[in-house]
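Report on the structure given below.
Every protein chain of the complex appears in place save one, which is left out.
Coming up: chain A.
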Amino acid sequence: MPSGIRVGAGEGGRGVPAELSRGRGVSGRIGQESRSGGRLAGSSLLSMDISIHTTSLPHEDPDASLAFYRDVLGFEVRSDVGQGRMRWITVGPAGQPGTSILLAPPAADPGITEDERRMITEMMAKGTYGWILLATPDLDATFEKVQAGDTEVVQEPTEQPYGVRDCAFRDPAGNLIRIQQLR
């Protein structure tokens, strides 16, 4: 199902607009470059080409999360590694290969203590841990489709005082999925 949902900032990860990446308007060197003998001569801050590539959300039940992002939001599955609860699943909207969500096991970093791990799983359960902002050109149609997928609705499409119209759902792990109308 083509979902028409976009993730993150920018237009599908196409990167920096051409007029910016040409480095217009910046000709001088910054201090570091001067001291390092001009190795970086010609480059400038504005010529960096960085896109927002992957953001991660925790899962609690990898199969349930996978089903939500694939079957309810209509995302494609780009990779799926690991097993059991230790699975890393990359999903994203069809036609936007430059932007992905990594569904990852929570608190898998070995530096996280047992207390922190417990706190993270509790915050996920009570719904105060992970969240993401998606956008779509047709909010009402998207809301209807997601709601029909037996998803927990947090907010029906609403005009917000700060100038956006959005709705909100929970994913199976308790992450808040806010979807905003593209204007």
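In this text, a contact is a pair of C-beta atoms (placed from the backbone, for glycine too) under 8 Å apart; a residue touches a chain by one contact, two chains touch by 3 or more; residues count from 1.
Just so it is clear, contacts and distances are computed from a predicted model.
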Report task. One chain of this complex is missing from the view, so tell me which of "histidine kinase", "ABC transporter permease", "AraC family transcriptional regulator" or "3-isopropylmalate dehydratase small subunit" is its UniProt name. Result -> "AraC family transcriptional regulator"
Query raised in the report: With respect to the chain omitted from the figure, which of A:Val77, A:Ala94, A:Ala125 or A:Leu182 is a touching residue?
Result: A:Ala125
Requested in this report: Extract the touching residues of chain A with respect to the undisplayed chain.
Outcome: 118-119, 121-122, 125-127, 152-156, 161-162, 168, 170, 174
